[in-house]
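Okay, here's the structure, questions in a sec.
One protein chain is absent from this view; the other protein chains keep their places.
Right, chain A next:
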């Protein structure tokens, strides 16, 4: 017997409406889904290592031929690398967008512009497909769902570049700041640093993901509040395994001990992973689609007095 709230009638037998969840699950599994993650930060902060650790495979731009002594590029490049991962029957097309050269030059003015441009270009691509007369059954989604921003662990405060970047991009993409290479700091230093960073973000009016304004209900709010209290997560990445207490763990071996990546007493990598992948992956996509993309779309439609739908073959003469 199923009882519906909202003034519905009580059912007189089992119908099977609740199997819709199972049907949805089956469809999602068959279709698979896309997830696009962007990593931004100074060179040498362990971005590629962290992404590899998060997805337990070599998915970063350095997956093909790791070159530690790669030269810092003269201008910012945007490099997107895609891989298909499968787990428990679910297929995910993961695209990692890397931004080598960010913040590495002597003059870093406007170094956020190529990144902003890339993000908007993905929205534009999606918009064009949506506005077509004959639309594809499944629009390929290259929009950036999540941008992980790596903060240098100075132990003091955010740098001007950090604040500038996050201010400008927090309205067009979900930004998740993390403290990179956090094995530089002792536990007390880490707490102080996190507090200071949170205060600076608040003072700068920077809303990072999960944004307070998009909490749907009390449950969401309390979950997200807990996460917001713990952010930014202080992480350590590694793709090497060591033996600790009879277990094989991912870690970094120094002369005075082994830093265990997945040990919550050592760093907050496990928390970040659970948050990013195990609980909020779908929400990241939804916020990107329902809020950031819609904002972009509304702006575009208001600009030129409307868009004209075009046929699939007519992409050259778009009125956009």
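As a convention for this text, a contact is a pair of C-beta atoms (placed from the backbone, for glycine too) under 8 Å apart; a residue touches a chain by one contact, two chains touch by 3 or more; residues count from 1.
Assume contacts and distances are computed from a predicted model.
Colleague: The chain that is not shown, which UniProt protein name from "A-type voltage-gated potassium channel KCND1", "Septin", "COP9 signalosome complex subunit 6" or "SERTA domain-containing protein" does it carry?
Modeller: "Septin"
Colleague: Considering the complete complex, identify which of A:142, A:184, A:211 or A:271 is in touch with the unshown chain.
Modeller: If we include the chain that is not displayed, A:184 is the one touching it.
Colleague: Out of A:173, A:235 or A:259, which is the one that touches the chain we can't see?
Modeller: Of the candidates A:173, A:235 or A:259, A:259 is in touch with the missing chain.
Colleague: For chain A, which residues reach the chain that was dropped from this view?
Modeller: 42-45, 68-72, 104-109, 152-157, 159-161, 164, 181, 183-184, 186-187, 252-260, 263, 265-266
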